[in-house]
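A single protein chain has been omitted; all remaining protein chains appear in their positions.
Letters A, B and C name the chains as they come in the text, with residue numbers starting at 1 for each one.
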Amino acid sequence: MRYVIVGTGAAGATAARTIKRMDRDGEVVIIGDERFFPYNRYLLTEFLSGAVSAAELFHTSEEFFEAMDIRLRKGQAVERVYPNDKTIRFAHNEVMSYDRLLIATGRSPSLGPVLRPYAKLIQRYYTFEDILLIQKRLPEVREVIVSGRGLSALDLIQGMYRVGKKITYITRGQAIDVSTVESHLMGDLDSALAEREINFVHDDRIVAIECVDNRYLVKTFQGKELWGDLVFAWDNYTPNVGCLRNTGIEVKTGILVDLRMRSSAPEVYAAGDCVEIYHPTLKNYWINFGWPNAVEQGRIAGKNMAGDNEEYQIHETTLFNILGKPLEARWWD
Amino acid sequence: MSLLTKRHVIEGLQRAKTNKAQQHRDVLPTWCPGCGHFTPLQGVYEATERLNIHPKNLVLVSGIGCSGRFPFFVKGFGFHSLHGRGIPVATGIKIARPELTVVVAGGDGDGVGIGGGHFPHAARNNIDITYLLLDNSIYGLTKGQVSPTSPFGMISATTPYGNIGYPLNPSTLALTYGATFVARVFSRDRDECTEMVTQAIAHKGFSFVHVLSPCVEFNKFVTYGSIRETIAPLPSDYVPDDHVHAIQYAESASPVYHGVLFKTAKPTYSDHMQTVFEKMKGSPTN
Amino acid sequence: MSETSDALFVAEPERAHLTSTDVLDRKWIDVNIPCKAACPVMTDVPGYIQAILEGDFETAYKINRRDNVFPHSLGRVCNRPCEPACRHGREGLGEPVAICHLKRASADFGYTPLDLEIVPNGKKVCVVGAGPAGLTAANDLAIKGYQVVVLEQYDEPGGMLRYGIPQFRLPYDVVAADVKSITDLGVEIRCNQRIDSEAQIELLKREYDAVILSGGCMLPSSVKLPGMDAHGFYWGLDFMMQANRELLNDIKLNKVVVIGGGFTAVDCTRTSYRLGASEITLAYRRTKDKMSAGEPEIDCMEEEGIEMEFLVSPVEILAKDGKVTGIRLVRNRLEEGKPVAIPGSEFVIECDAVIMAIGQTNEDLPGTKEVPEVNEVPQKDNFFLAGDFRNGSGTVIEACADGRKVARRAHQYLSGIKGYQDVVHIEEIKLDQLPRTREDDFIPLTTMPHIPVSERLAKNREVETGYTRELAQNEARRCYLCHYNFQIDIDRCIYCMACIDAMPVDCIKLAKDIDVGADGSLRYVSAAHWEEAQAITIDNDKCIRCGNCVRACPVDCISISKYTLETVEVE
Partner (left out) sequence: MKPPSSTSLASPSKPAGGTKAKRRDISVRFCGIAGDGVVTCGRILAGACASLGLDLMVNDIFSAEIRGKGKSTTTVRFSSRIVHSMGDGVEVLVGLAGKESIEEIKDVRPGGCVIYGSSIPGDLPEDDSLAAHVPPNIHGFGVPLRKLANQATGSNQGKNIVAMGALCYLYSLPQEAFIEQLRKNFGRKSSRALEVNIKAFTLGFEYCKEHYPLSFELEVLDTLEPRPLYTGNDALAHGALDWGLKFFAGYPITPATKIMEICAKELPKNGGWTIQVEDEIAAISNVMGAFFAGKRAMTSTAGPGLSLMSEMIGLAVMAEIPAVIVDVQRGGPATGMPTKVEQGDLNIALYGGAGDCPRVVMAPSTVRECYTGIQLALDLAEKYQTPVIFLSDLFLGQRMVTTSIPKRVERDRCTRKKPFPGELGTYERFKITEDGVSPLLIPGEEGGFYTITGLEHTPSGNPNFESNVHSMMTEKRYRKMKAMCVDLPPADVLGDKDALIGIVTWGSTLGSVVEGMELAREQGVKSKVLKSIMINPQHEDSFREFFASSARIIVPEVNYEGQYAALLKSRYGIQPVEMHISAVDPVSPAKIANRIIEVQDELTH
């Protein structure tokens, strides 16, 4: 039995470990498109600010994969899944077969049609490689511009604040837009931002970016012109489902799965930030939220792939510490 | 080039399947894509199929060089010997086992260069072997040095100021050495090449096919294009039975004629051996 | 056989060529010129793109004018079934060629009045409805020498082109230009003439040698929801027609919800934006990739700040004092690909206008239900039905295709010809006649210039400004020109694999056999081992027409030929 896992994040790595524990002789291949050993993405900000060491960031190592007899293929992207042939195709055209497949590709920041043309001017803040590149650039950076929604914006602001940068935050609404955070905590958050002298541009969005003399000029819909040494911007965090396009596997924003983490194609499972899971009491599909949920989904997917039959129980809340404020974030509105 | 409909393509493939030549293949040729040697190779496949020669009775012998690989690509028994030594090896095989079909494939350097001393003797003795001389006028395996058939003035790695020697004409050599079947073909024409190889193998006696087989990798002087400009078929009324006439036509440089230059029936070395054997029959064995 | 209108417009140069009616060659076109095969009217896409590439915009226009009648309009609003089919868009090869934008360029720079010799045949045909189907039929019949009269119920001809599509996508004068090129052929259009009774039709049938009814499809789909009578509720097409007749200019819109996923739905959101709405939401029952609207239009919509909500269906329109106050929606889950409502998942979006843009149905005109299908065209004696009126709501190009089909049927009926036949012309092409180089395959897609977002509140200002000649030629260079057929002559091949060495993609392989499908399609059975390979073959479906193999072949056994299709009359 060959289990192939696409994605080395929390869900993928947990699934690999779970499968291997249940099926010692099964062949487990785990594929990731980043060229580093799997790490905890939620600690990147801590790592950037020096609060967390590389050793703490990386939750796996060469020895781990060797000891578990799991074959890791890193730095290699899967381009397409062929559920009828039970094969996957890599970006480098290699075709690999599987008996059971887990898609755990996570999600990543995406740019809409307005920002897309400026992609090369926008610094991404998502992978370990991004962080290393930012570290390289940091000495020449004084001011940064952030435009994006959700908790990740707060996380980024926190990171930039800790390394001592002046921050301008552009948001479409009136206030910082974090729908997952308890509304009574929002006030705390606003004051925390205010204390830190963050330049808040509300009811606005970026419409153009230019690079002038190694600095960036950002133009907004309202006609403002802002300068920064780094620009971070995204429109949404979207599940990475490119490899499933036109495969017949059902995808809304994320991959639609049932409580056993099965997708609509036989022998294809999905878990973590790339899925939308159907919740019978909520009567809707929901996108995963947070590291613990991803770990749990990976564990359930792994168990079911190895022949068990277990249903996923949702972790409803997650605790975050942002700018010194403990925030309880819920999985849904 | 005639226009082809899709129907023609399907019919072409059916023809390829029914003539069964492809089943004489062995390993995938390692020659450069576009190499002229593919054509006589295809010729050997088709000829042995047409002549109904069972692979077990077929021996392919070669020397060194790109052409030296030939035996590996044909189903049958192969002997890849040393540089220029293909013909004597083949002679030994043929004398020991006259019932075998023996084909030697060699290049221009192998045949009229290092092994040039062997070629005349196999020819004059009319050893019943077929010698395919795959002439690309270059040393290909050593990456492009002048060869004995390279034209005057040709620049190569070892003639950086131009070749100041004159080329040999292997067809003429074969005629003067006494070969009893001499033909010349161009790798561009698969049909004719197959026909010539078939006739050569069928011929009793030393048969020689001079294949103009360009090296696409190293020879920038003798190319498909340059040969095309000078080559022409023998006149339709040409009869290949006059030795002097044949030498004249073989020597012609413009045009360079292709087709059967000379063909004559003459007892082979084996025939003479048989005569001696017959004569010795009944003699006391001391 | 005699030539039909296909050959009338564009003069082809004389080259060595042969013609074939073999199904294998006919099928080759379907498989290998995917853009042409995907086009309902089989537009000669590589033909006109090659003309643009060579700078001959006039020929490009004429090819379009011949094949799809409305190059100006379709160059802007066609739903482009050709582009997803384009070989350049396949995995690993990049983006499809912007075929539609090039069509527009052919009209922008190549428009020229037609100079056709039409021999009148003395027969008269009446077409009811001056939409794409009716006008196409009128066009085709006029070229065959019929005297054609078109009756139109509204003020101006054009049908959906005129009334169903907003001006910022398709300005009126553009539609008018296409219509004029048809009236130039002698077609007479009478506006404000509504035909809505059996008696009227009977009268026409007697007055004319043939009557074609192509009244379109304007009635909204019959969905009934509570609250539809409230002020602030619109049907999508109705909304567009009112807007296009400048009847909504004084309306106050603030929060708008548009239901639907087609072109009309997207047009409604963008029109609302221009009418001053501040919060616009598009709600669709399926997912984004299932939307039938075009990706460029959806991108423009997003640029204009319009929000989207997927997997939701409307349940009820909420109203207070006869005015719309919101809409209740229910979430869907997909079951076997179909959206199914999730009980108990309802929610409300507050709004002051709801636009239902979920498709149209045709008018129930007396006496038309009984017309039977004769040879796939609805016909009873000299009475024919065409376009959306018969087939239900479809795209412009589908309507044109149907108009053409009906015109051919009518001509066959009136002239007594036996029918039509497809003929493939195979023309020899020399290597040096290939107009492209391999480098051209790496030219990135030429983006369509747009006016900036900040200038889009002007309601009728066209958003796409069109390619320049240079941009068009640059984009044309990207086209693989799939009408070229590259083929190895198996009888002359020496199996040297020079072509395989030179191939840029996985297009040449060793084959052990060719399977011929029942439909005439060819499938090469690849050989796993050298020993079983019978031939080296070019898989034309993967071939990107770069010519590398022809250049590499030492024995010149690879030929290039150009395949063109013509439909001729059989007498």
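Heads up, the rule we're going with is that contacts are C-beta pairs under 8 Å (C-beta built on N, C-alpha and C of every residue); 3 or more make two chains touch, one makes a residue touch a chain.
As the structure is a prediction and not an experimental result, all values here were calculated from the model.
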{"item": "Displayed chains contacting the withheld chain", "value": "A, B, C"}
{"item": "Residue touching the undisplayed chain, where the options are B:W31, B:F186 or B:Y224", "value": "B:W31"}
{"item": "Contact with the hidden chain (one of C:E373, C:D506 or C:D519)", "value": "C:D506"}
{"item": "Where the unshown chain meets subunit B, residue by residue", "value": "28-33, 64, 66, 82-84, 113-114, 116, 139-143, 145-146, 148, 157-161, 217"}
{"item": "For subunit C, residues in touch with the removed chain", "value": "92, 437-439, 441-442, 501-507, 548"}
{"item": "Touch list for subunit A against the chain that is not drawn", "value": "35-37, 47, 53-55, 57-58, 62, 65, 72-77, 89-97, 128-129, 132-133, 135-136"}
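Heads up, the rule we're going with is that only the chains that are shown with their structure count from here on.
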{"item": "Distance from the mean Cα position of subunit B to that of subunit A, given in whole angstrom", "value": "68"}
{"item": "Subunit C to subunit B touching residues, read off their complex", "value": "16-18, 20, 22, 24-25, 28, 426-428, 487, 489-502, 511, 513-514, 516, 522, 530-535, 537, 552-556, 559, 561"}
{"item": "Sites on subunit B touched by subunit C in the complex", "value": "1-7, 9-10, 12-13, 15-17, 22-23, 25-28, 31, 33-36, 38-39, 41-42, 187-191, 214, 216, 224"}
{"item": "Subunit A-touching residues of subunit C, taken from the complex the two chains share", "value": "91-92, 287, 289, 299-300, 302-303, 305, 310-311, 331, 333-334, 337, 342-345, 453-454"}
